[in-house]
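All protein chains but one are shown at their positions in the complex.
By written order: A and B. Residues from 1 in each chain.
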Amino acid sequence: AIPIDDIDFSDLEAKYAIPEDDSLSHFIIVDGAPIAPESKVAVLKKVLTKVFSAAGKVTDMYMPVENGQTKGFVFVEFEDISSVDIACKKLNNKKLDVKHTLFVNKLSDVEKYGVKGHVSDEFVEPKIEPYHESPYLKSWLQDYNGRDQFVLQKGDEVGVYWSKNKNDPEPAVEPRQNWTQAFVRFSPKGSYLFSMHEQGIQAWGGPEFSRLKRFFHPNARLIDFSPCENYLVSLSPTPIEVPAEDHPARASFPFGPESEGHKLIIWDIKSGLPTRTFALPPNLENEKKMVWPLVKWSYDDKYCARMGPDALAVYETSDFQLLDKKLIKIEGIVDFEWAPAGVKLAASKNKDADQHVLTYWTPEQVNQTARVALMQIPSREVIRTVNLFQVSDCKLHWQDEARFLCVKVDRHTKSKKTIFTSLEFFHLFEKDIPVEKLELKDSVINFSWEPKGERFVTISILDVGGNVNPAIARNTLTFFGPEEEKIKNKTKLNIKKWTAFASFEKKHSNTIEFSPKGRFVAVATIIGNNHGEIEFYDLDYDGTNKESSTVNNTGSGNNKYFALTDIAWDPSGRYLAAWSSSWRHKIENGYRLYDFAGHLLREEVIDQFKTFYWRPRPQSLLSSNDRKKVRKNLREYSAQFEEADAMEADVATRELILKRRKLFEDWNSWRSEIEKIQKDLGLTQEEE
Amino acid sequence: AESKEVLSRFNILEERQRKLDEARRIKEEEEIRLRQEKAIAEKRAEQERIEQEAIRRRKEKLLREQEAIKEKEKKKIAEEINAKGIIKIDVDKLEDLDADKLRLMQVEQLTKDKKDLETKLRSLAKKMDHTERAYRRYELPLLAKDAEL
Partner (left out) sequence: MRPIMLKGHERSLTQVKFNREGDLLFSVAKDKSASVWYSFNGERLGTFEGHIGTIWSIDVDSKTELAVTGSADFSAKLWEVNNGKCIKTWKLKTPAKRVEFSPNNDKLLIVTDQVMGEKGTITILPINSNFETREEQTDEPLLIIETAEGAEKVTVAGWSYAGKYIIAGHSNGVVSKYDAETGELHKTVKVHDLTITDLQFSQDKTYFITSSKDKTAHILDVDTLTIMKTYEADAPMNSACITPVKNFVILGGGQDARDVTTTSSKQGKFEARFYHKIFEDEIGRVKGHFGPLNYVAIHPNGTMYASGGEDGFVRLHHFDKSYYDFK
């Protein structure tokens, strides 16, 4: 087991001290060298000797070889100890060529921190990798039973478990005390688990959840990831303080002087190195409630962008420099969102190419109406704008495949007393990007697209101006679906129009969670006047006709859960977890597991329960052909699974019986022992 | 004297005639009165009969209407049941079924619907679960290859 009790970064401080002189102090270890065939070792040695001679005389060099290939790391011995320091200072992060950057560390450091289970402390992690076979980060997908994992955080303990649905979850690793000092987060595809500490962030993964990387960012409070999980973004209220030039720690300090005072860091997760740091925009310095995320990413991690006053800064992640070295001026910009997928623009020369698109909106300004715009990146070309009137707020909702953008426009009446919503739909894949408008009487407070679908659900309320009794259920839940417009004119394309096909009034509901696979949606009321409740809807009620626009509140699926604070679907859309977190209140903390139709499978009431967290899964490796094959043979699989499930259930029952039998025997044997002692002492209750 | 006698007889005759006339007149008047009374009575009876008839008709009409409503309701319930398409009722032959019986059938129907929905959901749950698990199992060799990279 890995020692978890003290995973702080205190050893980093030790690192700042001058290492003791010992037999290893003449060595450095270099990582990031080219991986080359054995035959090239001599040439490589020559090249590297030349590089490291810059620090002093090289007396020996050892390059491990495995399966006829070098492993990318090298041990270098210097004649003079002082050369070791010089090499670390001058040659660390040296670019050997475009592909190879050298990471230099003292071997004595590695030995000191790398033994006895004390994984090394360096910001520059690669140097310890020679000692570990790096674990397969997708190992959890290799579970023979195809189970999902989730995290349960209770009190100071964090555990990762295999979900066994209604049965007790099985720990994937021994639950760890103080694994994090705040929360844990999975990266978007589930490869890494991140924990939060006073000194920074740690990444864990592989079958044992071993420590993979540490990101030195004291007091980091908020983190976020790029969608392809290449980058980690962290924010700390404590600005970076770069050690003085002559400080021994300066050589390996991960940030240069340009990062002085910065609070926002973008890290490369794989290398563990910072790629770019930023100061907090001045307008956010005194904000009590931080806007997050501050960095938003294109779907493929190729670009990221930050919003500043009246401008958008777009960076290319290849070098994290500003796109075209300049900001994009957008007067009054309030919010922006990247398209969550590549967009095949009809107007583009290459119609099949996935384009990067982002949308932003600006409020009403002098001589200008409020406006929503779509911009193509990297061309910065504004490909569509819509002018809006009497706008009090806009929310940008992309459909997950970026086929549609819905802008929820909250508009005020002329008197400004009440708010009503209109929805503006941008049809990204159509020629000229037509925009459809849907005006509503209500004010929409929640909007959610069906994943990979064309339907959406809203929660709305009629704004009557002034205060209303919150105990009265006034919300309306509405299901919308597309309706093909009749072709009047053959030249005009079929534009989808959305109409409400079902609605439910007098609700307290305030949360919509669509199953990641679509069709099923959970609508919940979360901490509102004791009305905690989850309702499960099936948008294809009939189950036979996909197009049938009926909705069914799946009978069994009305579940009161008054202490409810959160809900989340598993990655497959088969199960919904609901929980009551002690972060929100102290009442009936714990979690429940439902199936998609709202059948309660499992409930645990846990004192101090903090959170439930499904481990995300990356996109499946299966091709559509593979899937077809599987579906064709489903009957065979089904038979296997039925049998496995029956056996599992049998085992569970048998285990319970055995456990109870044992408890009973233990109790009885203890009682008879006590009775014997009592008898021997000649004692009964009433005598003395 | 004769003239006196004649006069007297004449007077007597006259008197007698007068009395006769009087008597006849009274009788006639009496007859007229009786006839009139009879006519009124007959008219009243006729009117009563008509009224009774009207009441009877109204009642009958009401009854008919009620029957129709009942029938309609029965038909409606039956149609509702039929629309669910699980049990079939002949809408034109509802004589031996009253609304209560139909309602009971409807409740049964709803219970059955709920049960059917439940069965449907259970089998859907199984299908979804097995498909997902099958995909994941089929993916295992691909992942093993991926792990070697």
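Simple rule for what comes next: contacts are C-beta pairs under 8 Å (C-beta built on N, C-alpha and C of every residue); 3 or more make two chains touch, one makes a residue touch a chain.
What you see is a predicted model; the values in this text were computed from it and never measured.
In the entire assembly, the chain absent from the figure touches the shown chains A.
From the options A:A353, A:V464 or A:I587, the residue with contact to the unseen chain in the full assembly is A:I587.
If you put the hidden chain back, the residue from A:A54, A:V468 or A:L663 that touches it is A:L663.
Not every partner is drawn; the one left out touches subunit A at residues 530, 562-563, 585-590, 605, 607, 660, 663-664, 667, 670, 674, 677-678, 683-688.
As a working rule, only the chains that are shown with their structure count from here on.
Mean C-alpha positions place subunit A and subunit B at a centre distance of 69 Å. Of all the residues in subunit A, the ones that touch subunit B in their complex are 136, 138-139, 141-146, 543, 552, 554-556, 572-574, 595-597, 599, 620-622, 626-627, 629-631, 633-634, 637-638, 641.
Considering their complex, residues 114, 117-118, 120-121, 124-140, 142-144, 146-147 of subunit B touch subunit A.
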